[in-house]
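Sharing a structure below in C-alpha cells format, with a few things to ask.
For this depiction, one protein chain was excluded, whereas all remaining protein chains were kept in their positions.
On to chain A.
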Amino acid sequence: MHEAPPGLLLQGDFHHAGQPLFRDIHLGIEAGRWTCLVGPSGVGKSTLLRLIAGLDTGGEFSGSVAAGDEKPIAARVAYMAQTDLLAPWLDVYENVVLGARLRGETPDRARAERLIARVGLVPHRHKRPASLSGGMRQRAALARMLMEDRPIALLDEPFAALDARTRSEMQELAHETLEGRTVVLVTHDPAEAVRLADRIIIVSAAGLSHYDGLEGHPLRAADAPETLAMQSDLLRRLRGLPQ
C-alpha cells in the first residue's frame, strides 16, 4: 500500500421507492481498522456499503460520503461480495489480474503470482472457477482484492456462503492480509463480527447504534469463553432483548 488508509464518514438520508430507509444517519469508519456492520437481512447494510463504494443503490441518497483526508474515495476502494464474482471464462491467474486488464494496464505478474501463493492457490492457478470449491473461489476473490492494493476494503458478507471450517480459515486469512487497511465488513453473523471487529455498529430499522461490549483485539479466538460471551451478548442486542 502506497498511502495511509483514510477514515470515512457517511451522513445523510436515504430513500428507496419513496420510503425512507435511513434518516439523518451518521456512520463513522475508523482509519486502518475493521468496522463490522451487523443487523438483520434487508435492513440496508449492503446499501451503506454500496454508498461508500459509489455503486448504484436503486434509491435516492441525499448526503455525503467523505474520507478523513478529503480525497476522493471511489478510486481507493476494493470490493468483495458474497458471491465470488469471478469471471467464469477466466482462470485463477486471469481473474486475479482482471482489474489491471480492465484498466488497460499491464498486470504485475510477479505480484499476482505472489498473492496466488499467499492465498494457497498455486496448484490451481490455471483452473477456471467452475472447477474450484466455494472456499477456493473466495480465496481467488481475496487475491484479486489484494492485487488491487486499495487502502479501503469493503466486504459484503463474503464468507456467508462457506461452510463453518472454511469460513473460519477465510476470516483468519482476510484478517492477516487486510492488516492496516480501512475495512468495512457487512455481516449478519454475530460470531463473525465479534471475531473480526475493532468496532461493531448495529444496523436496525431504528438506525445505527454502536455496540459497546467489545473487548480485546481481533483476531479473537472463536472458541474463547470471552468471545462466546460477547457473541451471545451481541445476539441479545440484535434481538432487542434486555442485557
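Brief remarks on what is shown
Basically, a residue touches a chain if its C-beta (ideal position, glycine included) is under 8 Å from a C-beta of that chain, and two chains touch if they have at least 3 such contacts; residues count from 1.
To be clear about the criterion, contacts and distances are computed from a predicted model.
UniProt lists the omitted chain of the complex under the protein name "ABC transporter permease" (options: "CoA transferase subunit B", "ABC transporter permease", "Outer membrane lipid asymmetry maintenance protein MlaD" or "Sarcosine oxidase subunit gamma"). From the options A:Ala53, A:Val92 or A:Met230, the residue with contact to the unseen chain in the full assembly is A:Ala53. Contact with the undisplayed chain is limited, among A:Asp69, A:Glu148, A:Glu169 or A:Asp189, to A:Glu148. Remark: the omitted chain is touched by one listed residue; of A:Leu9, A:Ala31, A:Ala66 or A:Ala81 this is A:Ala81.
Contact between chain A and the absent chain runs through residues 50, 53-56, 74-75, 77-79, 81, 83, 85, 87-89, 98-99, 101-104, 128, 130, 148, 154.
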